[in-house]
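Note that one protein chain is taken out, while the other chains of the complex remain in position.
Labels run A and B following the written order; every chain starts at residue 1.
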């Protein structure tokens, strides 16, 4: 089977707890510098009990950086999204008025919940913050982004829990391949909120300390906040510009575990099906993959079932390529995770390096698989990136190196 | 859109008794309130009690409407589930915010948090059908259903022998409608269903809820209710007539090739004018059909419009309460749906009778 023409990635942008742009994210990954600490920005009871990957910039600082007037209502997820998407667009450097159909496909789960939880009672008694009422729906941020960047050909928002941004990237690729768009700005953003911190804490999967992906003693995740966006283009369109693409989106797959609302099935069926289908779309074999950026949330359930799914794909632990979860750096950034990890996957291809899985000391007994714990330079042509969410939503993306 | 998709089953829950077998839109339920909750069917008749106990209204409505669609199509299951929802599981979101604000220092009940996730309806359908295939949820406000429809078209082009379940669902909350009221979205002045349109309009919409689901594939069968030829969306437009015209041209159609237009008038004097402009400029000689005056307004109400259009194609008749301009159709083969909300998220769906 001949693979279809790959989708060119011509721009990327990222902001997370380990950096306010792509370069600083890379430096942190390279130097094993994580961004997890006590919660200082968000007003929560748990600020000194739980740890999270917070971004150091206040909303006010983000308004200033983006030249947004004080009286306008932008919630934090959207502010972060604008920073990351702007970096991606500047890098891609295409003319926005060249007549090609450009879509914006964004992802979020928090949406404007940070404003809603802040003003929930205040809205009723005071008019001061009521201009934030329209920001609540998850789709509002993408509409603000569309206006900010002047994109009107196609605008949508995906919300499938922790696989949201991976699904946004996948839709961008599928729409380009279906001939419906020439170009797509794809990614996701989620800020920290009391809602999500308390939510994961109520599920008793929020670690009291640093999360330990794939470790035998792991006891839950740390949340983080982030935004990341890619610019996808048809390979033909990308070829008209002097710079070569950063990488290619070569495969994608989504499947549903159809097992339980929150827990994954014991053998990781959904994850397995998603990875299989991504490989199929890319016409690649498991052995072609050089690095896997795992979902690896460090919850007991996810890492065990993702490990099982990986072993099913590879047949044995000896056949597994280098893999790591980067969530100990950034925290689990929910709807943004698939996009921030797409950026990390592309960085891995560009710099030919596997990023370490921090805080690992002993393998999960029943799996006995070892993530890459040190930065490792090696040949990398293809990277698989996993993102799995509540509701059994499992997505795998495949990124491939841009050759000269 | 890609290729036409054939709809073999359609199920709908709304503030009208659309879930009742053989409902023909002749008797329309009247309300004098805002917001208006959907008519509850007997959920237990189609959903096992152990599953039902932890389903919020979005999940119940979505599962029930999708079961109706599957029954009509004579299908047990599908290969993919693609949904849209503007606000997701609003009541559980409210419940969890309220719990966090009141008792952050205590152990919290996790169920409302889990159930607040926007993809819970699509997930519940997959779980109840054992469907391990592609599963997606769009949340882009009043275009959420349109995105689901577009994705269904792409998915079926990629998998020509598959069948998908696609749909939209939105539920009302308790606190959120009060916020909408403060934001000026809701109608105060004589909020009634059926909502008076045109001359007697006032500002504001009547908020409602509902779910509409469809079984679709690329192959017509003897069950086929109709086919969706195309759909299109545009976030903002200064010229809706040009938007509709571009769409018709793209599919090689003239206004005269359409038999009736379904227009999204909701009685909000601030935003309804665009329907009169499109209706009178492009489709003056055609029957104009309303739907939001009987369904109310919510983000995925376009799904209810598609359900209505398919039923009208089947019954070949437009009940009096739905006809806005008194023009009777010559025949009913091709219906164009045009809707927007508060001046944004313009959407078109072109549906045709098969055979």
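Here, a residue touches a chain if its C-beta (ideal position, glycine included) is under 8 Å from a C-beta of that chain, and two chains touch if they have at least 3 such contacts.
Keep this in mind: contacts and distances are computed from a predicted model.
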Omitted chain, identified by the protein name its UniProt record gives, among "Transmembrane protein", "Branched-chain amino acid ABC transporter permease", "Acyl carrier protein" or "Cytochrome": "Acyl carrier protein"
Touch with the omitted chain, as defined above, among B:29, B:54 or B:250: B:54
Contact with the hidden chain (one of A:142, A:203 or A:322): A:203
Residue, one of B:108, B:335 or B:350, that touches the chain absent here: B:108
Positions on subunit B where the hidden chain makes contact: 49-50, 53-54, 106-111, 114
Sites on subunit A contacted by the missing partner chain, in the whole complex: 202-204, 260-263
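We adopt the following convention: only the chains that are shown with their structure count from here on.
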Euclidean distance of C-alpha centroids - subunit A vs subunit B, Å: 30
Sites on subunit B touched by subunit A in the complex: 2, 54, 81, 86-88, 93, 96-101, 104-105, 107-110, 113-120, 122-124, 126-127, 129-141, 143-144, 147, 150-151, 154, 157-158, 175-176, 178-180, 182-183, 233-237, 299, 344
Partner subunit B, residues of subunit A touching it in the complex: 44-46, 109, 111, 113, 116-117, 120-121, 123-124, 130, 133-134, 136-140, 142-143, 146-147, 152, 154-161, 167, 171, 174-175, 178, 180, 194-195, 198-199, 201-204, 254-262, 269-270, 273, 389-393
